[in-house]
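Removed: one protein chain of the complex. Kept in place: all other protein chains.
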């Protein structure tokens, strides 16, 4: 079920059988020569939608702009400051816990979100942890799940794109978006074929090290068919993770 | 053009011919017995997408959770605190102005967003206004445009739903979402047929006054066909507004 | 009754018969060639004082610096950032609600305050709306009332200054201040006689469009006598608005 | 000169001969059985107005709600949180320094403001102190001056109210307000005649220790005539302090 | 007892006999030619440790970076913005009051901390003062104690360093650090022998007035032996202050 396509009465009915919800979090940032600026948000959204069907879970709207300060030297990239993103996640969770949701499964499409999202969870928990006895704060449980760390995602990237998966603008994620939006498939020359690896700090530093935006990847290998293969394998695993989480 | 479906190089190319961008802002909140929780975000998103085509304008991702504190007594409603929403809009505009965008057309789907979004614009302008000479802050221009205030939107609501449009969970907005998502069309009894009008403060107050969530409306009149009629009429007007804005 | 001229015991007595309070909010900003920097604060203050007498209502101190970032290119103008002003209004309302006040009638003298003040109300309501059952947050009701939108204010500006009222540094508001502070009446040449109309963004943009600070007005028409006429007509209407509000 | 009663052009002219400004800061809080809730704001305002005349200095509007959390158990008392007050002072100083003011003389009417105002100065200075070379932040100088610490204020309180001045709701400050607002002179029994001394923490603690709000004082001794005596003696001293400050 | 060297069970046992705690707060900032950057933190820490022994009190970790914006033009100096320091003190007190501590004795080593720490106390108290009846906020009591204002500290500085104590980088505080860290004793020429006195604003202003960092002092007089003398005299007095505080 998608929250956006439900009435409030339907949400109320859902809450009688489950208090879990999937929240897709992505990013809006450059993804190399042929990757879409929305890659991470699209991946989070389509995985969440399919996982929601399999697990019969409610799916919240996608948090489509995340923490991506390091990509800002490439046109179209957007970021929330970590302090802003913490406030946003706090407000989303507070809103939903007002209705009785208490298991928040953040299905994540972007590595840069992990630290800030985890810090946001602590900010939320800290309210209850610092409160005196007698408080009426809700007891919530939050989890962040990176789709690309599902066992089958790792296995497939190894078999489909051996040595060319990399860590940003990967053929896996680009494939998923090509599968989701075939009308937006792009072609681009990759030079060098496989991008360099490395660390980075701010946007200027990043662009100096990774001139076309990729890290360690060759997304020219991406195809919509590979995207379908990946989704078919990964969705059931994520659904199992979700079910284990809400049962915990 | 949708930012999410573009590569960074395509965004860079776009910026050579235009520095304007459309940002759809919606809300995630109850919309009465047959309206979708995502109504306002969906409307903003589909109007923005079509206006973007007509005006050949870049369209940012949708800010799908807005300021909707008054709806929180109905399941599924979500809100950002105004202070959080100001921080979010500030970060979005700062990110995009980093690339050279300087005309921000917020296409709005939710009345509750107006005050906070306008305050956010002032927060952004204040940085430059308070700065000493010699600052390097960008000169940006922001505008909020409510789709339901387009002349044809008002005309059509009068002719299609005379006396039953209301101000929340209106047949107009519900029609647009039914046109956009025919698979999510809902049926519900309305009792009374037309909901009461009035003001409100917080969520408990709102629910006490408007027990099924509607204000002044009869969304049982909504149809996908009406939604198409509305979109066909309103999109060109919004496109003209956008063009006038970026030419200003 | 003015809060500033009461003892705490008198306030306690007042609260036994009413929980309403009038809060004048103004601004400190340029008002063209002959208008006072304090025009908006003075108008809010003198209207509130007279309305308080008529309606037998408590009147809080004047919030004399509001949201006026767009005027900062003219000497003497002051602003609160919207985020600061939200915090101030939150603290004022929290303080007064601690004593039992629960109807807050913000009598406003400045258009630039409207969005931020409305956002502040939502910030306050959101605390209660987001809270779990069992919270002890007060139930408050806030309203912003612009004196210049009272029916008689509009009628008089049309009859006294036809076509020359404008929207900033208007002859109406300047007249009210001349009535209130006859010792501060100023003379100045207006060139052009009636200032241009238009929109604006930040302070530099504003000054570029409106070189002497006025928008659409000819405040050379202002007189203390007109100010008295306006006050005599408007005060009873505002008093009725207040009474309707606290009875709601 | 009062900023509120000047035009922007007059402020611009003033800035050619001086970049100093007096900012009265007061408080809105209980002042015992016969003291006005506005005592501290009234004192700051009337001292500032007179000092402005003597020193030919610009006087800003009064910051009439300060840091008074400890008085909130008495009706009518209002407070800004320290963090809010720091933001307000930062915005006021930033606004005025935009025009060229760089000497800020905070004429203070309330002991509870001292720590927060001093912290606000450090917050402002810290911006420049933390900035890298090449910044364009203004170089400003702030000072807080408590009127009751002027030598003549101490001398007069000793001679007029020996042993009964105390530290809150003092006969000196109440006298100044009776002189300023003779129409608001109040009578009240004091029991005990002289209130107890002591420290305090939050509002409940304060009220437990000082049941009628006074600390160490007997404000039944206050008269308008004493208020005039105090003002006549203190104003010239404060004017000298101001002149020394802007010459520093 | 030092909190850092206790187990949680030992802290639990301590709380059965006392709810008081000593929190050393210092600073990390230049201390002239021969003073250590950590002087204020070291003094606060060693005084707190010894006072803890005498008074059998729990001693928290040292807040070693305080409010020192004015020293930032000298290498190694660090500061918290006042707004940050208020948040830190709020979190420390909230954490400890969670366990039942309710008497917080801030043993201070740095004059620049006083205003901000006092403002932080008000920020904490304001939460309770602004809350409606029925809140569950703890009732806490905070105090700041400057070690150099103990009677014996003043007496010894007068007798050991007559006319050369000054107010920053004093021979007293440097002596205490030399006693605490004999391995870090430094030698440096003082020119002039006694530094000038005066006020200051931001870091650039400070360095312009006090080129080697000292104010009014001659720390060449500092010795470890003097440090021991000072500690031996001051510790018992501070212990008495602490006991009086927790008994209040």
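Which chain is which? They are A, B, C, D and E, in the order written, and residues in each are numbered from 1.
As a working rule, contacts are C-beta pairs under 8 Å (C-beta built on N, C-alpha and C of every residue); 3 or more make two chains touch, one makes a residue touch a chain.
Predicted model, so just to flag it, every value in this text is computed and none were measured.
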Chains shown that the absent chain touches, full complex: A, B, D, E
Options E:36, E:114, E:190 or E:231, residue touching the unrepresented chain: E:36
Contact footprint on subunit A, counting only the chain that is left out: 67, 69-70, 72-73, 79, 81-83, 86, 112, 114-116, 118-123, 125-126, 128-130, 139-142, 199, 201-205, 248
Absent-chain interface as seen on subunit B, which is shown: 91, 94-95, 97-98, 136-138
Residues belonging to subunit E that touch the chain removed from view: 2-9, 11-12, 15, 28, 30-38, 41-42, 60-62, 64-65, 72, 74-81, 83-84, 87-88, 90-92, 95-96, 98-100, 181, 183-184, 186, 188, 213
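Keep in mind that, in the parts below, only the chains that are shown with their structure count from here on.
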Those chains which touch subunit D and also touch subunit C: B, E
Reference subunit E; chain at largest CA-centroid distance: B
Most central chain, judged by mean C-alpha position against the global CA mean: C
Same or different contact residues where subunit E meets its copy subunit D, judged by the half mark: same
Subunit B-subunit D separation of Cα centroids, rounded to whole Å: 46
Multi-chain contact residues (two or more partners), subunit B: 72, 79, 81, 83, 129-130
Touch-based graph of the chains, sorted into line, ring, star, complete or other: other
Each pair of chains that touches, named by its two labels: A-B, A-C, A-E, B-C, B-D, C-D, C-E, D-E
